[in-house]
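Before any comments, here is the structure.
Heads up, one of the protein chains got dropped from this complex, but the rest are sitting where they should.
Right, chain A next:
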Amino acid sequence: MRPFDYQRPETLSGAHVAARDGATFIAGGTNLIDLMKLEVMAPDTLVDISRLGLDQINTHEEGLHVGATVTNSDLAADMRVRQAYPVLARALLAGASGQLRNKATTGGNLLQRTRCPYFYDTDTPCNKRSPGSGCAALGGEMRNHAVLGTSDHCVALHPSDMAVALRALDAKVEVEDSDGTRRAIALDEFYRLPGDRPDQETTLNAGDLITGAILPAPFGGRQTYRKVRDRASYAFALVSVAAMVRMDNGRISNVALAFGGVGTRPWRDRDVENLLIGEAPSQKLFDTAGDILMKDAVLYDGLEFKDTLVRRLLTATLTELTQ
């Protein structure tokens, strides 16, 4: 690990002052410390944001406000989340391990980096780690990679389960810039596609601090999170889906579907939802939904299985929620 300066401010303004000359925030540290050990990330200054009082969950005019340093464990255990946002509680509980969830935070989970093995291996080219160096995954071994939203420069997945649920929930990320001005970014606008700059993963600016996430009250109906992985627990998703479905008179009256394990960012396709709304559930309908979802998929060698898997997951999930 490279040497760094460590600061632990006690106020938000103190955090901005400490980060003035370019610093990296550290929350739970479960992703950052891992990457610092491998020198994939090598910040000069770490600003510890764990004692800024951002660890509260409060009711909000739109629904619920979740502080940036609320742990994944506390969020999943919160009764308001378990009752009104089960898709989120389920997504959190499907991620990592009990130990990691006790440290992992809302903000850190949103900003966790990809698990592309070449990103972790500093001996290989990687446009995300060192822009312009190339991409070792293209032409290398692919399995834990994306099939949607990829570019010739990067095919890395966004690995978060939580962010998939937040995308289905139309959540917003609350951000404070270094002047202390707050804004809210819709999750739809939060993650960038890799394009020719896979190192630029979000629309955040330098110095922006995530202060929380805003969860609007969900439309009624049923919610679920389903995750398929190589082992039953403690593994990242091969494919996952966060789903909310409302039925009226035997027809789908509202639906939100976001996918993990397939996209370079938590994936949501409104065309799929527009197809489903107003229709009565049937295998034919679900097949068409799968066709729309996967129409622009690029299936490199080793990733063909994701096409079948995501379609089956879509059918299984919609069947369950529309019954």
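Heads up, the rule we're going with is that a residue touches a chain if its C-beta (ideal position, glycine included) is under 8 Å from a C-beta of that chain, and two chains touch if they have at least 3 such contacts; residues count from 1.
Simple rule for what comes next: contacts and distances are computed from a predicted model.
Asks: Match the chain absent from this complex view to the correct UniProt protein name in "2Fe-2S iron-sulfur cluster binding domain-containing protein", "Aspartate carbamoyltransferase", "ABC transporter permease subunit" or "Dimethyl sulfoxide reductase anchor subunit".
Replies: "2Fe-2S iron-sulfur cluster binding domain-containing protein"
Asks: Taking the entire complex into account, which one of A:34, A:55, A:188 or A:273 touches the absent chain?
Replies: Checking each option in A:34, A:55, A:188 or A:273, the one touching the absent chain turns out to be A:34.
Asks: Can you say which of A:233, A:283 or A:319 touches the chain missing from this structure?
Replies: A:233
Asks: If the hidden chain were put back, which of A:18, A:94 or A:310 would touch it?
Replies: Residue touching the chain left out of view: A:94.
Asks: Among A:77, A:285 or A:309, exactly one should touch the missing chain; which is it?
Replies: Once the missing chain is taken into account, the touching residue is A:77.
Asks: Which residues does chain A use to touch the chain missing from this display?
Replies: On the side of chain A, residues 1, 3-6, 8, 26, 29-30, 33-34, 37, 46, 48, 50, 73, 76-77, 82-83, 86, 89-90, 93-94, 96-100, 102-103, 232-234 touch the unshown chain.
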